[in-house]
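Below you'll find the structure I mean.
Only one protein chain is missing; all other protein chains are in place.
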Amino acid sequence: MGLQAYLTLAAVVFCIGLFGVMTRRNTIGILLGIELMLNSVNINLVAFARYSGDVTGMVFTLFTICITVAEAAVGLALVILLFRVRRTVTADHLDLLKG
Amino acid sequence: MMAGDGTLALAALLLHATAFLVLAIAAPLRRLGRPAAYVSILCAAGSLAAAVLSWRAHTGEAISRLVWTWLPSEGQTLATVGVLADADSTVMLTLVALVALLVQVYSLGYLSDERAPSLGRYYAYQSLFAFSMMGLVLAPNFVQLFICWELVGLCSYLLIGFWYERPAAARAALKAFWITKTGDVGLLIGIVLIWRHTGTFDLTEMRVLAGNGAIPLAGLSVMTFCIYLGAVGKSAQFPLHIWLPDAMEGPTPVSALIHAATMVTAGVYLLHRTDWLFALTPDVLAIVVWVGAFTALLSAVLACVQNDIKRVLAYSTISQLSYMMAAIGAGFSGAGFLHLLTHGVFKALLFLGAGAIIHAVHSNDLPDMGRLARRMPQTAIVFTVGALSLAGLPLFAGFLSKEEILGAVLAGGFAAPFAMLVLVAFLTAFYMFRVVFLAFFAAPPAGHAGAAAASGAPHVADASHHASHGAAAHEPHEPPSSMLLPLWVLALLSVATGVFFTVVHPEPEFESPAWLMPVGVGSAVAGILLAWATYQRRAIDAASLAAAFGPIYRGALARFWIDAVFERAYRLALLGFSRLVGWIDRYLVDGVLNVLSAWTVQAGDDLRTMQTGRVQDYVYGIAVGLLVLLLWVQFN
Partner (left out) sequence: MSADVLAFWFLAIVLVGSALAVVLTKNLFHAVLWLALALTGTAGVFLLLDAEFLAAVQLLLYAGGIVTIVVFAIVVTERLVGERLSQTSRRIGGGAVVAGGVLALLLNAMRGQPFPAARPEMAGDLTRLIGETVLTRFVLPFELLAVLMLAALMGAIYFARPDE
């Protein structure tokens, strides 16, 4: 299998994640979509690193995973806080920035 | 002492500048009042001495130039600054220095009740005024001349509006400034055009060019006419004469200064100074003659109906200036210049004498006076000397110069202006002796008990000013010696020059018929006799005399509606322009902005609905943006 196969797979997963972010009503569902997109990026990084013989990409993947976990933890904490204040889970109801 | 090199003339000029600078910078000294006046008078006296010495050194053809380069431009000098001393400029300088000194001495008495700070301010202005006029007189080129010309205008504004708390004075000052400024625009344009035409500002160089016939004649008429416009404004020629009578709002010594030596004489002097230039454009000279003769007649008629003594003198000044203009226009500027000098002496005398009367009577109005000769014999004598000089009787200062002007206009071939000027000579004698008889000899009209301190609310400038301090009615009395001394000096000078010219009687540079002198003197005597019969003997009723000239009398009372026309035109133009500007501002400038802001608000109102506040709509936007970016990258 060549590099292109991995990249294609990553692109497909990325677009599925994007679709989820755009369509999910639940904030937790949106976060799940974001996780999928980040994962596809990780796949890309590792594939490029392996096919170019440079280990730097993999180190970056390590960092990405750590940051993703931190982001997920903070994001979910925010969701809990939001639930507590606004009593809603639906992203459409969170429109304080409406013009 | 090298008197012949212009140093003395420069010293005369700089002494006044020194006085002004000292008073302007040393504010504590200025606020002391009288010490400031002494400084100024001391400098003026020194200046007079220097001017006289300089005059004696520059008789005949002697010319000295003392110039420094100024305004360097592309390797050559664009303009110079300095003095050009010759026979004409030094004698004028002497006149200016003399009148300035006498007026300053006189003001000590006249303004003795002025508060100290404003007295200091007055003397600072006086010094600046004299300096500006001297700079103008001695100017070696048009640039310095114009700068001093404007300074003179500024000083006249400051001094006419000296009592600036009074609205009438402030308005008169503004009027004088604006109307002379109208002429000054013409002068500036003329100077620049001349410079483009000849390539120099320098009077001497230009004169050499004119003598060689090196100045092209094409278009020169426009330039000399523009220069003449400046003289029209400054020397109060029709139609810009209307500022001068209003300038009476200033203190009387200021009027004397403006009328005799500085300010109004500047225009005549300018034309005399550049007569070789005007000689190249006879068509403009013809305009000068006709305007001069017309203005002389107009203002003489106006002077006959004035009740305010200072206004009579103001109109007589316009009339006499027009005499000079007529002579210059006829091509004999020497005659006009001679009259300028003699007129300077006796007009200063008349104004200072009028100031003495006002000082005593606390009124400007002739009906408030009468039989003053008993109480103020000295003033009566000197004022009568001045009136005789103005009328142009033999043995008095105005005699020869007035006759020369009449001869010059006749020799120039202007018959109709000559007739007008003879009529003016008659009218001049009439209105001057109307003043003399009404003020000094005739009994005051019923209801006016001699002194006007009792006459309710005096409404005229000096009168109200003086009445403010001495409310108690008191007998008119002779003025203090600081005021009498200048009067006697001027009176003696008037008689001395008159006797000198009557006895010596220098031959004029033109042929004049033998009947000229009897006509001139005769018309003057006739005027005096008419005034005597009307106002002293009351053999002729003044009211029926006025009725005989019905329309003219009524027109003259309304100043021939010239002021009204000017005011109307001024308002019309100004208000019309203001309305136009207002309309443009309101509907064009503001309109564009209002439309733009309305569009902005509307666009913002429409666009804000894009901001739903929902996170996913923004993600949509990002995704669509990514899509468009990819499309653009791949298919462009």
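Note that the chains take the letters A and B in the order they are written out, and that residue 1 is the start of every chain.
The working rule: contacts are C-beta pairs under 8 Å (C-beta built on N, C-alpha and C of every residue); 3 or more make two chains touch, one makes a residue touch a chain.
From a predicted model like this one, the values you see are computed outputs, not experimental measurements.
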Residue ranges of subunit A at the interface with the undisplayed chain: 1-9, 11-20, 22-26, 28-29, 31-33, 35-36, 39, 42-43, 46-47, 49-53, 55-56, 58-59, 61-63, 65-74, 76-81, 83-84, 87, 89, 92
Absent chain, residues of subunit B that touch it: 616, 620, 623-624, 626-627, 630-631, 633-634
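Keep in mind that, in the parts below, only the chains that are shown with their structure count from here on.
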Chain centre separation in whole Å, for subunit B relative to subunit A (CA means): 92
Subunit A partner contacts - residues on subunit B that touch it in the complex: 607-616, 619-620, 623
Of subunit A, residues touching subunit B in the complex: 18, 21-24, 30, 91-92, 94-99
